[in-house]
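With one protein chain withheld, the remaining protein chains of the complex are depicted in position.
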Amino acid sequence: MKWAALVVLALAPLAGMGNYPLHLLIMCLLWGFVYTSWAIMGRLGMVSLGHGAFLGIGAYVVVLLWNHAGISPWLGTPIALVLTAVVAFVIGYPCFRFKIVGHYFALVTLALTEVARLVIVALRDQTGGSLGATPNTALADSAWSLGALQFSSKLIWFYIILVAWLAGLWIWGRVDRSMTRLALEAISQEEDAAASVGMNVTRLKLGVTLLSALMTCFGGVLYAQYQLYVNPETVSGIGISLQIVFGAIVGGMFVRLGPTVGAAITLLLAEVLRLAIGHDVHGLDTTIYGLMLVLFIIFMPKGILGAILEALEKRRAAKTAAATA
Amino acid sequence: MLKLSNVSAGYGSFQALFDTSLEVNAGETVAVIGPNGAGKTTLLRVISRLIDASAGEMTMEARSLNTVPSHEVIAYGIAHVPENRRLFPRLSVEDNLRMGAYVPSARANFAERLERVYALFPRMKERRKQLAGTLSGGEQQMCAIGRALMSGPKLLLLDEPSAGLAPVVVQAIFEVVRKMSAEGYTVLIVEQNVQQVLKVADRAYLLETGRIKLSGRADELRENDAIKKSYLGL
Partner (left out) sequence: MQVFDIFLLEAVVNGILLGGILALLALGLNLVFGVIDVVWICYAELIMLGMYAVYYGHNVFGWPLWLALVFGVAVVAVLGALLHQFVIRPVLAAEPINQLLVTGGVLFFLQAVATLAFGIEFKNIGIRLPQLSVGEMYLSVARLIAFLVALAGMIGMYLFLTRSYLGTAIRAISQDRAIMPLMGVNPNRIFLITSALGGGLAGLAACLLVLQYDIHPAIGLTFGPITFMVCVMGGLGNMIGGFIAAFIFAQFISVGGFFLHIEWGYVIAFVFFIGMMFWRPQGILGSK
């Protein structure tokens, strides 16, 4: 059933899907991947409001290296990943070491994402500042350039991003399996209990954080190369960081497909509202989105998918109970 | 003055108090004794409406308490000195006492009552600018009692005022309770120090696992064999 769904998803674009629906599908998967990356650490109680920084590093480093030094994204990506790892370590290590948690962790990471945005804006001579930047095109006389990681065909992007998204889900599962229950609980709350049985909580947390940051950075690379345009507001700063967090929460950050569901719902919601009300009413879609977020966190903190799965679970339990009775 | 009839209460699905009936008359000092976990604190919390009674009737001077919001109980003349004193540690002694006089009816008498509390506890006057969290255990208990007195209550609920204090200080605290009874305050005191509390109380109830097992005059209970054996170590 799972595999059948995957095959349908993979073949869908071949069945003559229009350009625009395909674009939406790609965005769902791309943001699904980014939200999943965030949730890998978010579900353990490490609520980062700083993932915009990692997304921004991925997007900008690759584009800037290409534009100013002619360095191919194939080399630029590892550089961005290394930079991300350094930043994540510099922030993460002291945070976990000194047990900066909850509000404080959220606000420290918030400072980080703002630093990223401000640096991008401040380096306006190189980055184009708030006007954003476009990678120098390599598509002038061909439809695609592997070296520049630029493809005019959306289909190619669909498969690249599909693979990234699947890899994200796979990593999620790996993280789940490789960690004992105790370790997971240790990270989210029972710090002292875990430390007393000899678990290195700082290292565990740092590992998960690095993983999450690196994946997000990679998401930034894909975003920049697919869109062929980056802007400090859309890949860094408080706005995008909150968007990542909320996307994951709406879908349900405790279940594997939750963040993807969140990405799909938010994108589709925006589309539906746009179709229903048209382009002129600025802000109506985000108004409804914001309202939804508030209602979600109050009434459905496990997210849509989380709530659905829980309800199904309850029904199944009730059925088995009825059957045995 | 205070009357409980067949009151039950608990926390969620856990029932801590079963069918409890109890009465405190004006001017009396009544003790509730019992081991740890018997439900003594729960009993006082129900009276203060911090938790709901699941069954039964409570009245104060013939007015029902059952549905009164907890912050209005004080208007019925009931002041509660909670378990573990629960002072505001980062407020000064005087600000703690000021909180005791928060209700508008008490504010008018603030200066006068403050003098009375200071007369009862001269130590509090010396320490009035000190942060409550820095007081010794006995001083904290006095401050907590003083805070309750600031509202000018008719009935004082005391939850284990002697717990965790050195023997000398325990003596001092019971001395205060005795003084208050002499001054005509009505007191409902919960204690594990059975020996001492039975000396200051007029009547007492024995609470075990959420049920009243015994009740009677304090001097009679002191002679009761079961109490002697389990609580007085005789």
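Order as written gives the chain letters A and B; numbering starts at 1 within each chain.
Basically, a residue touches a chain if its C-beta (ideal position, glycine included) is under 8 Å from a C-beta of that chain, and two chains touch if they have at least 3 such contacts.
All figures in this text were calculated on a predicted structure; none of them were measured in a lab.
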Legend entry - Among the chains presented, those that the missing one touches: A, B
Inset, instruction - Looking beyond the chains shown, say which of A:86, A:131 or A:294 touches the absent one. - result: A:294
Inset, instruction - Consider the whole complex, including the chain that is not shown, and state which of B:71, B:179, B:213 or B:229 touches that chain. - result: B:71
Legend entry - Hidden-chain contact residue, picked from the options A:94, A:147 or A:173: A:94
Inset, instruction - Spell out the interface residues on chain B facing the chain that's missing from view. - result: 48-50, 69-75, 79-80, 82, 86, 88-91, 95, 98-103, 106-107, 147, 151
Legend entry - Residue ranges of chain A at the interface with the undisplayed chain: 45, 47, 91, 94-95, 98, 100, 102-104, 106-108, 110-112, 114-115, 118-119, 121-122, 237-239, 242, 245-246, 249, 281-287, 289-291, 293-294, 296-298, 301
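To be clear about the criterion, only the chains that are shown with their structure count from here on.
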Inset, instruction - Find the geometric centre of each of chain A and chain B from their Cα atoms only, then give the gap between the two centres in Å, rounded to an integer. - result: 56
